[in-house]
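Sharing a structure with you now.
Heads up, one of the protein chains got dropped from this complex, but the rest are sitting where they should.
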Amino acid sequence: MEIVVCVKPIPEAETRLRVGADGTTFDAEGVKFVLAGYDESAVEQALLLKEAIPGSRVHVISAGPSPRTDEVLRASVALGCDLATCVDLSSANSAADPIAIARALASALATVPHDLVLCGKQAGDDEAGLVAPALGELLGVPDFGYVVDLRWDAARKLLKFQRWGESGLELWEAPTPCVIGLQQAWNDPRTAKLPAILKSRKAPIARAAPPAGPTSPSSRPERFELPPPRLGARLIEYKTPQEAAEKLVKLLREEAKVFP
Amino acid sequence: MTPPVLVFGEVHEGRVASASLEAIAVARELAGPSDPVIGFVAGSRGEAAAADFARFGVGRVLVAEDPRLDAAPVGAIAHAVTAAARSSGSSLLVAGGTTFGRELVGRLAVRWEAAVATGVTEATRVDGTLRVRRAIFGGRASETRRLEGERSAIAIRPHAFPPPVERPGALAIERVATGDLPASLMAPHRTEVKAPDRGAGPGLTDAAIVVSGGRGLRGPSEFHLVEDLAASLDAAVGASRAVTDAGWRPASFQVGQTGKAVSPQLYIAVGISGAIQHLVGMVSSRVIVAINSDAGAPIFKVADYGIVGDLFEIVPALTAEVRRARGR
Partner (left out) sequence: MPDFALTSEQESLRDMARKFARTEMAPHAAECDRAGRFPEEIYRKAYDLGLMNLNVPSDYGGSGLSLFDQCLIVEELAYGCGGMTTSIIANCLALEPILLAGTPEQRTRVLSPFCASYQLAAFCLTEPSGGSDAGNLRTRARRDGDHYVLTGEKCFITNAPHASLYTVFATGDPNLRHKGISAFMVPRSAEGLTPGKDEEKMGHRASSTSTVRFDGVRVPASDRLGAEGDGFSIAMRTLDQTRTPIGALATGIAQAALDHAARYSLKRETFGKPISEHQAIQIKLANMAQSVRAARLLTWFSAWTIDSGHKGTLESSIAKCFASDAALHVADEAIQTFGGYGYMKEYPVEKLLRDAKLTQIYEGANEIQRTVIARELLRDYA
């Protein structure tokens, strides 16, 4: 099976966010970019399928500004992906638009064989969750997000998976090709081994040109804001646990208005 | 007449999902006082579900009464929605913050050539320019985006807007044709749906109230204190990483950086100190209550209300008080 994983470089979780100079996005100066957490689960899923289906290959693709993309591509190769492609959006000024990213990935997929396209169901920076469905539409195939536990039924040539829907955990069967957005941290992503990390530094990264032409309609970030620092809890004074409980319920009901 | 604003109603068992109904108020706000807001539902029980729209004052509902759409992948629904949007001349669609609603607007970005946004917490339309605000970086920041183009589709964030107010009115149903659905989109097949477990999935991520327990509970045998409080509030149950790592509760309960991100109306942290990796998963909750014996615990820095004390005394008292206050 030809498996493609789409990955995104995002600021590492510990990053102290600052407002960028033009105020529309965060300040990337000195920020370390890593493989998005959801994408780690997608890479893990791809590798599990590759191990289960003889003759499979995993091709990892990232659309974004190089060299951030190259770092997450190499990290994916170190984990076991076979091929890597970068769609460099550093001059395209569209890396902040999820739909433009989906279009860039789709254009790269025009020349990359793919039975199954995996990605994180969203990324921990823009939290948009738009790439998988937009990519599905662009490729003319179904997409499913919020997926956990994807398996291949070799006898029936079907993908079997579970996804979280509004009414519960849904069990699905789907033929390939399709696009799947994975939930985070359900499959305990593996850690790259040191020799594999060293080897991945020399792995070739194919370069695909971003799609030509306008990407409108689009959404453009205008303002990036950090929340005002929380002032800290108002501590409830009490003499007995009952008094604490009564005061809290009253505050939740009358002041915060969140009591059910 | 200005083009109508379309509200996508996700249908389950013949009812419109409550998360979808939250979109009505947003649509009305964006439509302005004189512009029409219309609903859309699909599936074999579409007409029945349309009544839910009428209950909240949306009298005109487009119905794609089509059994093929009952358990269809979002790609197929996007076909039906696009057809309906085109036939109604609408240029703006609002979907609720369901998993399906978010994916739908992603498909519409391409199929309907709409500018899109998900997880919307505020939306304004001034002189035809739509701006949305949304939480990013797990609630550690927010952004304002301008949606450019003739058409837009947005999915709102669950619980970010007040629930709709009942305004029963007349119902006019308009049938819309789904047309041909590509075979590839209809090939996937839903075989089963399992009811959500309170401590996992949307039961946790989409709950309006979450009660989470941490290391302060000292052991698995005391975790029921958290579950009892959650039950009294009809809340979902979460846990800190310390709890899931220790195996007191399954990993599906974990709230935080490596677990689930939640943003309920009310988050109650019981015996959770508030390590950064937990905070990023819940800090965007609207109201946070912390109960902890250590007044220096970082959780009190992000909480709105705090009770410093012995949780083994406070929590049972709180559960009893909640039951009393709710008349149970």
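To keep things simple, chains are lettered A and B as they appear, and every chain counts its residues starting from 1.
Just so we're on the same page, contacts are C-beta pairs under 8 Å (C-beta built on N, C-alpha and C of every residue); 3 or more make two chains touch, one makes a residue touch a chain.
Values in this document were obtained by computation on a predicted structure and should not be read as measured data.
The chain omitted from view is touched by exactly one of A:Leu17, A:Leu48 or A:Ala192, namely A:Ala192. Residue-wise, the contact with the chain that is not shown comes from B:Gly296, picked out of B:Pro33, B:Gly128, B:Gly247 or B:Gly296. Of A:Lys8, A:Arg74 or A:Arg163, it is A:Arg74 that touches the chain left out of the display. Mapped onto chain A, the interface with the missing chain covers residues 67, 71, 74-75, 78, 191-198, 201.
Note that only the chains that are shown with their structure count from here on.
Note on chain placement: the centre of chain A and the centre of chain B lie 19 Å apart, centres being C-alpha means. The touching residues of chain B, counted against chain A in their complex, run 10, 12-13, 17, 19, 73-76, 78, 98-100, 102-107, 109-111, 113-119, 131-132, 134-152, 182, 184-185, 187-197, 201-202, 205, 208-209, 233-234, 251-252, 257-259, 265-266, 276-277, 280, 286-290, 295, 300-310, 313-314, 316-318, 320-322, 325-326.
Across the complex, chain A meets chain B through its residues 11, 13-14, 17, 25-26, 37, 98-99, 102, 124-134, 136-138, 140-146, 163-175, 178, 181, 184-186, 216-227, 230, 232-236, 238, 240-242, 244-246, 248-249, 251-253, 256, 258-260.
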